[in-house]
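Here it is, the structure in full.
Only one protein chain is missing from this complex, and each of the others stays in its spot.
Right, chain A next:
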Amino acid sequence: MGLRLPSKVLEHILSFIDSNEDRNSVSLVCKSWFETERKTRKRVFVGNCYAVSPAAVAKRFPEVRSLTLKGKPHFADYNLVPDGWGGYAWPWIEAMAAKCPSLEEIRLKRMVVTDECLEKIAASFKDFKVLVLTSCEGFSTDGIAAIAATCRNLRVLELRECIVEDLGGDWLSYFPETSTSLVSLDFSCLDSEVKISDLERLVSRSPNLKSLKLNPAVTLDGLVSLLRRAPQLTELGTGSFAAQLKPEAFSKLSEAFSNCKQLQSLSGLWDVLPEYLPALYSVCPGLTSLNLSYATVRMPDLVELLRRCSKLQKLWVMDLIEDKGLEAVASYCKELRELRVFPSAPDLDEANIPLTEQGLVFVSKGCRKLESVLYFCVQFTNAALLTIARKRPNLKCFRLCVIEPFAPDYKTNEPLDKGFKAIAEGCKDLRRLSVSGLLSDKAFKYIGKHAKKVRMLSIAFAGDSDLMLHHLLSGCESLKKLEIRDCPFGDTALLEHAAKLETMRSLWMSSCFVSFGACKLLSQKMPRLNVEVIDEHPPETRPESSPVERIYIYRTVAGPRMDTPEFVWTIHKNPEIGVSHLAIK
């Protein structure tokens, strides 16, 4: 009964459907659609490696070509997750190797990857093409050498901000002389020097090389020689730019850059001396992306560079740019879509840079396409937030870090409630929001009510009480990831909105007032959530009402994980523990 599409026809239709969200919807229609979809899915994304078992994924999607996985919670980036928590890549590599030999691409973020994993990848996937490791750790340059040596069709090898045991620069020489397929190489996070002649030869025999990101050990001379061999580069991460300036060296550098007529993205520039910046002037007009966040250069030199970058869409810079520099950006970089301003002296005590809320206001006013902001600033005002919201309703990502915890609007001494209300209300497409400064529960009432599309929300040192969490969990329709630290709320709101947690990917809370008793109760109530108590002191030895250090709660169909270290408690560790009679209103 009813119309049934032949699976070949359905397959053809599905070949036009790329987005995983759409494919997930397709797979829910009926069994045959589920079957056809799963057999044709080429790209699999798993946002939490513990949400589903590797074996289940490998079995369901036998034709997968590209796998993307994320492991540790985001706050691991700021050392809030103790070492050894988890996020191991091995079970996934093993499962894929067994069932999906056609896998070509692996992208991992915040996972523990060992040399064994890398060797397994090299050995198991004959047509392996792309390896991107972001914020990963646990491997050495030996593992990288294995990939370089064995993956004959390797196109992309990117190590982004990984912690790698660096055993020397030999790994580079493992690329066979026959390997000519490289499109992108990023070893910027490695410390050791690689042999420049090896690198030169590799670059020379890779005609498709478009992206090259060097580590600081590569000298300026090395850079010049590489640029001469790869003038077709579209993305470049320089090595160290701090050598003594010789007039001859400068003109060689200038010339090398001017021959790179397709360069669109520039990064690296560690400790660049201001005298070298003019060598970059020739590429500025073509740049769409510029990462100056490691360039300790002062405002006038930055402005001299930036005023030439009329096509710039993405700018990462340190607060050395000052308000004045951002005013210049607002007037010269009209195509700007993303701005990140990092603190040059992150210690709280060192606030001495003339960067205030005014800098961001300038850019919000002048750059009509601005949609993504990450801004570190010592203090802020409601007025500035209101202006930003009014001028830039198209903001999609707004992350403000007021460095001074609990800092109120420094002009009126009020909390920043009104300001963030304006952001939540005005920026209707906001997907990601980080709040900071002095905020009362009211702020979260506004956010809960208005931030309908926010998927990820980060909160630190804010709120007055449980109401804060209550507002967020009863509102924020699209919320998928919530991370909170040092906020004074506790059990009630968490337990009241337990069901909401199943609609989210994860919830992280540290240094709040959630009790061990509540964690146990939540674990019992919600079998499809993994409730992890991450506490250096075993919570079982403390009274149930005592607050735990950190909690990580995530939905999962994989059940309890078996690889928890000692300091992670889950109810599965002692399921016989009963929960005493607790009165929850």
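Just so it is clear, a contact is a pair of C-beta atoms (placed from the backbone, for glycine too) under 8 Å apart; a residue touches a chain by one contact, two chains touch by 3 or more; residues count from 1.
Just so we're on the same page, contacts and distances are computed from a predicted model.
Only one chain is not pictured, and the protein name UniProt records for it, out of "Importin-13", "Sodium/potassium-transporting ATPase subunit alpha", "Large ribosomal subunit protein uL3m" or "Auxin-responsive protein", is "Auxin-responsive protein".
Contact with the omitted chain, checked across A:W92, A:Y294, A:F380 or A:F420, is made by A:Y294.
Per the touch definition above, the residue from A:L10, A:C49, A:V112 or A:A518 contacting the chain not shown is A:A518.
Among the residues A:C401, A:M456 or A:L501, only A:C401 touches the chain that is left out of the figure.
Panel shows chain A; residues 75, 77-80, 135, 161, 189, 242, 270-271, 273-274, 293-294, 296-298, 320, 342-352, 376, 401, 403, 405, 458, 460-461, 465-466, 485-492, 511, 513, 515, 517-518, 543-547, 580-584 of it touch the chain omitted from the view.
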